[in-house]
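One protein chain is absent from this view; the other protein chains keep their places.
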Amino acid sequence: MCRWLAYSGSPIRLEELLLNRDRSLIDQSLHSRLGATTTNGDGFGVGWYDDANTPRLYRTVHPAWNDRNLRELAGGISSHLFLSHIRASTGTAIQETNTHPFRYGRWLWVHNGLIREFPLLRRELVLAIDDSLFTSIEGTTDSETMFYLALTFGLESDPVGAVERMVGLVEETGRKHGVEHPLQMTIGTTDGQSVYAFRYSSEGESRSLFFSTRMDALKALYPENEALAGLSDETRVVVSEPLGDLEGAWNEVPESHVGIIQPGADELRPFAPQR
Amino acid sequence: MCRWLAYSGSPIRLEELLLNRDRSLIDQSLHSRLGATTTNGDGFGVGWYDDANTPRLYRTVHPAWNDRNLRELAGGISSHLFLSHIRASTGTAIQETNTHPFRYGRWLWVHNGLIREFPLLRRELVLAIDDSLFTSIEGTTDSETMFYLALTFGLESDPVGAVERMVGLVEETGRKHGVEHPLQMTIGTTDGQSVYAFRYSSEGESRSLFFSTRMDALKALYPENEALAGLSDETRVVVSEPLGDLEGAWNEVPESHVGIIQPGADELRPFAPQR
Amino acid sequence: MCRWLAYSGSPIRLEELLLNRDRSLIDQSLHSRLGATTTNGDGFGVGWYDDANTPRLYRTVHPAWNDRNLRELAGGISSHLFLSHIRASTGTAIQETNTHPFRYGRWLWVHNGLIREFPLLRRELVLAIDDSLFTSIEGTTDSETMFYLALTFGLESDPVGAVERMVGLVEETGRKHGVEHPLQMTIGTTDGQSVYAFRYSSEGESRSLFFSTRMDALKALYPENEALAGLSDETRVVVSEPLGDLEGAWNEVPESHVGIIQPGADELRPFAPQR
Partner (left out) sequence: MCRWLAYSGSPIRLEELLLNRDRSLIDQSLHSRLGATTTNGDGFGVGWYDDANTPRLYRTVHPAWNDRNLRELAGGISSHLFLSHIRASTGTAIQETNTHPFRYGRWLWVHNGLIREFPLLRRELVLAIDDSLFTSIEGTTDSETMFYLALTFGLESDPVGAVERMVGLVEETGRKHGVEHPLQMTIGTTDGQSVYAFRYSSEGESRSLFFSTRMDALKALYPENEALAGLSDETRVVVSEPLGDLEGAWNEVPESHVGIIQPGADELRPFAPQR
């Protein structure tokens, strides 16, 4: 129902990926090809790590395609790591505190998908959030609840395990209330160093998610491409929906997997809910 | 690039036409079938005449589909005459003062279409607006400029003639600057008594515009339809795009014509620019 | 930190009390005399009962003094009962869902004051809200939490008792966490028939609250006053801060009391927290 994008690599202006590409994220806000809804006009957010590697947020309830401040900021700000999201609400209020990315400490979090029958499950899930985290909750979305559950389960020290435990709890809670397929998700989360990209759904038919191919391979394939030339070999992009039409540039994240972009070799691992 | 709707007749809650119908105006804001753009998410406005027949406005830059205040107001306010508009900007800023309807004295005005190459023509057109009206201009759209030109040319005393002279000036000015087809428009305007609905374009291929059929005829055709039962025989709706799927309910306004809904017999007349 | 106003009586346009008076509510948004803060620019809301006695809301995060839609609506809408509020945030996010009045079913609720150390107490208080009500919570304020606690404790059947039990719980919870004076409040709440106006604080120094004097008495005192002439003898206004300067027009609600405006004789009763 939403679209998101994560970038990690050589510092670039945000506009390079948010605005300037064919099939840029903003373009997808008006005309998504692969999304469950074609219009994603219920808010926009970007979180970036600044030159002191502090996470900063710009979030707005205006549609991304007509927000002028977004264009200015995307042109004026460079970052080595950012996470951006366009929202199509599944029912909760259109307000900045319901707009992704969510932030806690050094962590940012975006989600595409939904907890089915969330109103039914909300109280029980919210009660499972740690006392010390409770007061930081500012909105009312399923996505933010998932973030605080993951934090409760140790996101900061064991990101993959924490998300597996969060998903386990959501599925258990959902099934207890008779929800057949409680969860549909792709999730992007980062601490400013590594980026974790999850693709999972209870029904095994998850929303799309793509990784950009290794830059060295791409550069070898397209030696004349200037956009690629300046980027380090470590540079990676993760997206709900491919940007541009460069053949060979994108690999789909397999069903029930998590991809990790990190210093050193990246990883792709199976993902399984835990209780 | 926009959609609009005019209602005149038995007082009804605004929500009946803005929200509750299949293919309601709000529904069209997300998924227009006949419009030049499918998403009309750059603002919403409704002008209604209250119980003292004073025109009132509610205008917002938020997409109509996610504006809660709009739902509340449309549920709480009844009117015998209202004019509503959803906007897809053709380039000018997203702000309330660029959102339709525009109002001057007792008159309301909505426009679908554009003046081609408006930035080129703007100064000359603005200069043709009467001194006394100039200071009431609040926005920067072609649509509002057309309204103030029509007012300059006598909208309040001779509505059809004034719009014909406005169109004549816009076409003359455009052609002087080498614009082949300067104007594309459907326009709805009213003084709280009569509603004027224009369909015209320089190229003779105007955006769609529909009148609802006479209520007595419709009621005879659909005696069991409760929605129709309570409405007076005088009740009429004009829309960019039909609401609902009731066969026989809608007549297209012919190319280069103006329809007039008024006390007594309605009229449909040819429309021709004047200089 | 906020200002509010309740009106019950002969139907009048909202603007009569929100805009047109000396010391109107909107005027107070810029220059409060008696408030803890002088500027109340963090949002505005009005809830009114329409001609079918259905409660409707208009809420905005813009300052009341510069919101044009508010002026239009206040001019175009009449009601026999409305509740309005201007906000000065005590820390929670500026968003419509944190803006008063809050609504549940037929009930509206406004609050001036705060729960001290709310972040510390929030989780425990939220957990005391009934399961069936939990999913209706949309914001993050202390004020909305108090509303849902009062609903949990029977607001709809025993309004005064429910608020006394809510206050009892808040004070008990606060003191358990070492908060000396947990609560400061004036509250206005209504079901569309009766209006309940509470003044209470743990420290016994509550924010100001005033009732308008009986209309028959006022009319006798000011036989030439046209604004009063048209209003029924049942008409009452409750305000955080007096409107206008008519001597004898306002009576302060005593410390730890609740005033009830209702069909038949109004009431003024002592108020005491319950556990």
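We call the chains A, B and C, going by the order they appear; numbering starts again at 1 in every chain.
Note that in this section contacts are C-beta pairs under 8 Å (C-beta built on N, C-alpha and C of every residue); 3 or more make two chains touch, one makes a residue touch a chain.
Predicted, not measured: the structure shown is a model, and the values here were computed from it.
Chemist: Among the options A:D50, A:E203, A:D233 or A:E252, which residue touches the chain absent from this view?
Modeler: A:D50
Chemist: Which is it among C:V61, C:I77, C:L231 or C:A249 that touches the chain not included here?
Modeler: Spelled out, the listed residue whose C-beta touches the missing chain is C:V61.
Chemist: Which is it among B:E16, B:D51 or B:E96 that touches the chain not included here?
Modeler: Here the residue in touch with the unshown chain is B:E96.
Chemist: May I ask you to list the residues on chain C that touch the chain which is not drawn?
Modeler: 30, 38-39, 41-42, 61-63, 65-66, 68, 89, 93-94
Chemist: Counting contacts across the full complex, list the positions on chain A that touch the omitted chain.
Modeler: 48, 50-51, 54, 56-60, 68-69, 72-73, 75-78, 96
Chemist: What does the interface between chain B and the hidden chain look like in terms of residue numbers?
Modeler: Output for chain B: 93, 95-97, 119-120, 122-123, 126-127, 131, 134-135, 137-140.
Please note the rule applied: only the chains that are shown with their structure count from here on.
Chemist: Show which chains lie in contact with chain A and also with chain B.
Modeler: Where chain A and chain B share a partner, that partner set is C.
Chemist: Do chain B and chain C face each other with the same patch, meaning over half of the contact numbers show up on both, or with different patches?
Modeler: Same, since over half the interface numbering is common to both chains.
Chemist: Measuring from the mean C-alpha position of chain B to the mean C-alpha position of chain C, what distance in angstrom results?
Modeler: Chain centres of chain B and chain C, defined by C-alpha means, are spaced 40 Å apart.
Chemist: Two or more other chains in contact with one residue: find those residues in chain B.
Modeler: 68
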